[in-house]
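Note that this complex is displayed minus one protein chain, with the remaining chains in position.
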Amino acid sequence: MLTYLLRRLALALATTAAVVIITFALVHLAPGEPFLAGAEGRFVPPETVARLRERFGLDRPLAVQFVRYAGNLASGDFGESFARHRPVAEVLAEALPNTLLLGGAALVLSLLLGIGLGMAQAARAGTWADAALGTVALACYSVPSFWLGLMLLLVFGEWLHWLPVTGMADVALRAPVGALHHALDVGRHLVLPALTLALVNGAAVARFHRAAMIEALDADFVRAARSRGLGEGRVLVRHALRSALAPAITLAGLSIPALLTGSVLVESVFGWPGLGRVAYEAIFARDYNVITAVAVVAGVLVALGNLLADLGVAAADPRVRRA
Amino acid sequence: MRLTAFACALAIALAGCARREAGGSAGPTGGTLVIVATGDADVLFPPSGAVTTSADVAGLVFSRLADLTFDLNTVDDAGFTPQLARSWEHADSTTLVFHLDPRARWHDGAPVRAADVAFTFDVYRDTLVDSRFRPNLDAIDSVTVRDSLTAVFHFRRWYPEELYDATYHMKVLPRHLLDTIPRARLASSAFARAPVGSGPFRFVRWEAGATIEVAADTANFLGRPKLDRVIWRIVPDLGSAVGALVAGEGDAIEVIPPAELRARVRATPALRLVPFAANAVAYVAFNLTGRGGKGVHPIFGDRDVRRALAMGIDRATLVRSLFGAEGEVPVGATARAQWIWSDSIRQLPYDTAAARRLLEARGWRPGPGGVRWKGGLPLRFTLLYPTTSRIRQDAAVLLQAQLKPLGVDLRLQPLEFTLFEQRSVRKDFDATFQARTLDASPASVLQLFGSEGVRQSNYGSYRSAAFDSLTRRAIAAPTRDAARPLWREALGALNDDAPAVFLLSPPMAAAVHRRFAGVRIRPDEWLAGVAAWFVPPGDRLPRDR
Partner (left out) sequence: MRALRGGWLRFRSQRVAVAAGLLIALLALAAAFAPLVAPADPLAQPDPVALQNQPPSAEHLLGTDRFSRDVLSRLLYGARVSLGVGAAAAALAVTIGALVGLAAGLGSPATDQILMRSVDVALALPRVFLILLVLALWENAPAGVVVLLIAVTGWFQTSRVVRALVLRLRESEFVQAARALGTGRPGLVRRHLLPHLAPAIIVSATLDVGNIILLESGLSYLGLGIKPPAPSWGNMIQDGKDQLFTAPWVAAAPGLALLITVVAFNLFGDGLQAALGPRRRR
């Protein structure tokens, strides 16, 4: 178990390193000047640009810059954001929790939706109900997430006025805001964006889980349980579910990249102040340090997600541990 | 337990009532304005803030020595109203003396002194701060302190807009809070994220990417603003921002360019559109030189070809299609918000027949592919525009379709913004689709089309001694009435030479919730009059209380 864990950790580190190197190279090799981004409608003299380049060390050779950056990274210094005039670590520290909240809620929701749907389909495998549910799942899986988000916003936000339309919280609340009140407020704002991500991801989980459940329901030990007279419900939940759960957890872990990238579009539509939005703006503002930092964070999250998924599977299934 | 709660509630209610009466000014105070902004602020340090939201917030938290009035008269002294300075006089043609109001205070209680003004000038001019307003202050030689309440501005030479330059560009900064911070670190200091100013509102909080809040400065020497709070809600996508407004999650937004979104606001009974004079103009600038600024451009070096293209563009249809009925065709290198605007400025007419004749006369004959040719060269060129501007992208698409029947093959080249800037500055383009929010002062047009601007914003390298001299004379005219005819002539001459085609001036209309009264919008700073906005007690919403 320990060697397995160490190997996976080494892989996670290698992954992060690769992400950093690739992003750093891409960003610094791209044509265009970083300090012109805030210049809409006015002229920025070349001397100013040269001065700023020197200040941020962009006039040194690329390899030197990278070594300096890597060294800083190792000690937790992500550099300074050109556009926001503050340490990148602060920018990340503000945005990351919001994205994690959204991603986490979407993940949980998609697992619930997906496993629930998959189980419901597996129990009725082959019937028209199965086909109908499957089509709904497929439709959710095939629709662009930004489109789905816009539709949900239209229906629940504007037509029905059930849920807030933008942002993470009600900005006009007067301080001090009670913790419970704040949590409920954020929760209400979380529903639509998390649902958008969860519907798309949950459909994938459902497809996967249905297949896994059907396979599990057909296995020998389940048939044995049935022959012992156990009710279908118990068979479903106790026996089949456990062995089908591991692939579902793996899929959940592997969904993390999709959730992260989906969050760029969803955060844009719903005005959710998360990392996806920060990354998008940083790319257009050529905020090198922020872009690279986001790539690092994304790489780490993905590697962690894979690691956790693998560990979850290994914990659940002893055969894997020895592999 | 319940008794204590009741007692607390009673105390709070009483305190609230007391607060309102102590305001001093007559009229109902209270109310919360929630502004929906499509971009977050970058820094709240006035010399460095580069985005609109930063400028909006800084405008409420900081003050100037004197401010423009609603008619944006930048030339006459009567066009300015006292703020931190109670009065001023021109000691001689290059000296301007300001007398500060002794009641003026910073939000931390310290008094505003002339030393703050001198310090402010020093900071704005410092290359380590690299303020974007530095070029605007070129004409000011120095600012000295005569005594604690008197600041003296020394100019390099006389010109009519001395008062404008001395007051408009700089927001006065608190020396006692900033002079110990290294200049290069001012923009990244704690102050830049939690500013202390002397304006009608004081800073409360800033949650990055989400919201900024300011609250009324009840002890302000000019009288407290009527509203209690102004809160910005940041929603990056314009469609979602308008959706927030329509759903009642916001009260106001500065401008909504697309006609369809404006229609949504009109369809919402609780909102109303408050139009104000347009202050921006978008134009297609032709490169008169070859790529890189050398030689003569094979197509645009010819004045008649440029005039033909300008005459071949149906600007009225373009504007109507993009902006609906409120769209207005620009008259030249100006916008309605500027006092030099006049509909009697000479413009080229929309006349496709004349355009065709002119092109034929210059040797551009119809050839294969429906494109005109001359000496083996097709009438084909590329228009650069930034991907960040939806309006310019739409206009470019319309333009392409309009020029096709004329035999012009217009290619579109969207570029990411910094690449767009780079190529424009390096003159590596045929035509570039620029947009400028114009200053209240018309003098900036020299930067765009004067010979002195060729190394800077005059991307097309247009040089005309006639235009230069007309503009200079107009700038030096002592009164607006004397200046107006000169400006008309200058802008008319510019239109005649057609170094650019002035295509769009997006109609400006703020969407504001109907419960706000006393709303007046100043075109250069839409929130300049917000201290006077109020909400009648009977119309208040829960968030106003």
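By written order: A and B. Residues from 1 in each chain.
By definition in this document, a contact is a pair of C-beta atoms (placed from the backbone, for glycine too) under 8 Å apart; a residue touches a chain by one contact, two chains touch by 3 or more.
Just so it is clear, the model here is predicted, and its values are computed rather than measured.
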Candidates A:L133, A:L152, A:V264 or A:L311 - the one touching the absent chain: A:V264
Option from B:D67, B:D217, B:E416 or B:E525 whose C-beta touches the chain left out: B:E416
Sole residue of B:T69, B:T317 or B:T352 that reaches the chain not shown, by the stated touch rule: B:T317
Of A:A18, A:A70, A:A93 or A:A224, the residue in touch with the unshown chain: A:A18
Residue among B:A78, B:A401 or B:A465 that touches the chain left out of view: B:A401
Hidden partner interface residues of chain B, rising order: 238-239, 258, 260-261, 263-264, 267, 317-318, 320-321, 387, 393-394, 397-398, 400-401, 412-416, 419
Chain A residues that touch the omitted chain in the full complex: 11, 14-15, 18-19, 22-23, 26-27, 30-32, 131, 135, 138-139, 141-147, 150, 154, 215, 257, 260-261, 264-265, 279-280, 283-284, 286, 291, 294-295, 298-299, 302-303, 306
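Throughout what follows, only the chains that are shown with their structure count from here on.
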Distance from the mean Cα position of chain B to that of chain A, given in whole angstrom: 38
In the complex, chain B residues that touch chain A: 32, 34, 42-43, 48, 50-51, 127, 130, 132, 184, 187-188, 192-193, 207-211, 213, 229, 231-237, 240-241, 243-244, 246-247, 249, 280, 388, 416-419, 421-422, 425, 435-437, 447, 456-457, 543
Chain A to chain B touching residues, read off their complex: 31-34, 36-46, 48, 51-52, 55, 80, 83-86, 91, 94-95, 98, 153, 157-158, 161, 164-172, 268-271, 273-274, 277-278, 281, 284, 286
